[in-house]
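Of the protein chains in this complex, one is absent; all others appear in place.
In this document, chain identifiers A and B correspond to the written order of the chains, with residue numbering beginning at 1 in each.
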Amino acid sequence: MLLLPKFDYEEPKSLQEALRIFSELKGKAKVIAGGTDLIVNMKKGIVAPACVVSLRRIGPLSVVDTKKTVIEIGSHVTVSELASSGFLAAALPVLAKAAATLGSPLIRNRATIGGNIVTARPAADLPPALMVLGAKVELKSKGKKRTVPLDGFFTGPGSTVMDDDEVLTKIVTPGIPPFTGTDYVKLMHRATLEIAIVAVASRITLDGPAGPIKDARIVLNAVAPKAVHAVSAERFLLGERPSEELFTEAARRAMDDASPIDDIRGGAAYRREMVGILTKRALSKALDEVRGRETRGAR
Amino acid sequence: MKKLISLSVNGKEYELAAASNKTLTQALRDDLGLLGTKEGCGVGDCGACTVIMDGKPVNSCLILAVQAVGSEITTIEGIAGTGGLHPIQKAFVDLGAIQCGFCTPGMILSAKGLLDSKPEPTEREIREALSGNLCRCTGYQKIVEAVQEAAKTMKKEQRRDYHEGV
Partner (left out) sequence: MKAYNVINTRIPRVDATAKATGEARYTADLSLPNMLYGAILQSPLAHAKILNIDTTRALRLPGVRDVVTAKEAPPVKYGVSPARYDETIFCIGRARYVGDEIAAVAAEDLETAMEALSLIEVEYEPLPAYLDIESAMRDGAIAIHGDYPGNISAEVHQVFGNFDEAIRECDIVRTDRFVNKRQDGGFLEPQACIAHFDLNGNLTLRTSTQSVHYVQRSLSMVLGIPIGKVRVIKPYVGGGFGPKAAVNSIELASSLMSMRTGRPVKMVFSREQVFLHSRARHQFFHELTTGVKKDGTIVALKNTCYLDGGAYSSFGIATIYYAGSLLGAPYKIAHMQYDGYRIYTNKPACGAQRGHGGVAARAAWEQQLDIIAEELNMDPVEFRLKNIMKTGDVTCNDFNMSSLGMKECLEAVRDGSGWAEKKGKLPRGKGIGVACGFFVSGAGYPIYRSETFHSTATIRLSEDGGTVNLYTAAAEIGQGSDTILSQIAAEALGVRFEDVVVHSGDTDFGVDLGAYSSRQTLMSGHAVKAAAEDVKRQVLGALSERLRVFAADMDIRDGLIVFAGETPDFSTLRAGYIKEHRGFDLKLPEGELSFREAARAAFLLRGVIIGNGAYKPGELGGKYKGAAVGTSPAYGCSAQIVEVSVDMETGKLTVDSMTDAHDCGFAINRTNVEGQMQGSLSMGLGEALFEEVRFDKMGRVANPTLGEYRIPTMLDIPNVKTIIIESDEPNGPFGAKEVGEGAIMPTIPAILNAIHDATGVRINELPVTSERLYNAIKDKTDRERD
């Protein structure tokens, strides 16, 4: 039996109570949501917080809410809810798709969107999807509230801009504008239970049904200390008409935007090559989705 | 410090003293004597510790016992009816889906989670739903066949129950 270290456990009944705990304990307290990361790290002896705080009694954290121009996803919405929601499959398909590749069905039933963000793993599946969506996270602490775009939220492996008295309460993302397609492509060893060797999230918005590219977002996963935009590739695509040759060239540039390392899942050179292959595929699939959405009349 | 908590397992209320760092796997095995839930790795990689919590199959090794208070938990001990084996259990037995048996409780519960929400899954859906449960002995094929067989049986029983006004 793999044992957990000792810790205090709190189950505040309100967000206010939770924030008070964090303002008192600061770095000594950690939120436990799905536990699929925290419990593993505690068992492996990597972290040993003095206090573990569960926010499961705070209902609003588990709600998906559609506002006028944005969709709000509570930080405790589970990954399996993201993957199986018909609403999200239509409204935020790249998020649903990325969620479906995370871990296993058992893990997804517990893992949360908030957890996958705050753990800040360089290969986490949800941040790239959320970044191409232009999502922001709401961070609350006692007496304070701020909203931070995910672009810029991560500062390195395992670290974010969060203060140690802050709690991530919800993710706010605009919906997908018209003539937009997205995709998430993940290269893995086995077909499931895998952390990405390389993954790419893509988003293309056309200027009208057959127009040139108005907006391009490409986020690379597992090839840098955090998920990164393939900036040179994105810039290259702007204003151009989509084509296979264009995507090939953009993919080539994306390769230079990556800074992969050799690690237990793969070598740096291979990963760089795969950035090229996956980017091209992600762009093509995104374009297919533009056409598909328009055919279906999706909004 | 241990706290007295109450867990609802297999339709029964249990009271136990639990420190905050006790996992659900430990509570089920050490306190409740429900030894059918196994620990194969302790970190969510293998699925041997699978239980159903509020209708969803989960790795019990990644859940604190205190987090499970208020939830409905089903372990392998809780799925057979008074009349005999659950159709999934019977199919596993009849079709040779069990070899060493260590993955079996978790596998059956993942299958139950699937069939309770999706009574007529495709083979692909079965493999995806059970993909978090590792097996080293069987090569999975007879497990898939058993789930398919169980789906057929459960459908028949449902129809029979319906017609008998149950």
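The rule is simple: a contact is a pair of C-beta atoms (placed from the backbone, for glycine too) under 8 Å apart; a residue touches a chain by one contact, two chains touch by 3 or more.
Everything quoted here is computed from the prediction, not taken from an experiment.
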item: Residue, one of A:A48, A:A191 or A:L238, that touches the chain absent here; value: A:A191
item: Contacting the left-out chain in the complete assembly, out of B:L64, B:L134 or B:M154; value: B:L134
item: Of A:P49, A:P93, A:P122 or A:G266, the one touching the omitted chain in the full complex; value: A:G266
item: Touching residues on chain B - with respect to the absent chain; value: 29, 34-43, 45-46, 48, 75-77, 80, 85, 89-90, 92-96, 98-105, 108, 127-128, 130-144
item: Touching residues on chain A - with respect to the absent chain; value: 1-3, 104, 187, 189-193, 195, 197, 264-267, 270, 273-274, 277-278
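In the analysis below, only the chains that are shown with their structure count from here on.
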item: Averaged-CA centre spacing for the pair chain B and chain A, given as whole angstrom; value: 30
item: Chain A-facing residues of chain B, complex; value: 19-23, 25-26, 39, 41-45, 47, 50, 53, 56-59, 61-64, 66-67, 110, 128-133
item: Complex contacts: residues of chain A adjacent to chain B; value: 1-9, 11, 32, 34-36, 39-40, 43-44, 52, 54, 56, 80, 103-107, 109-110, 191-193
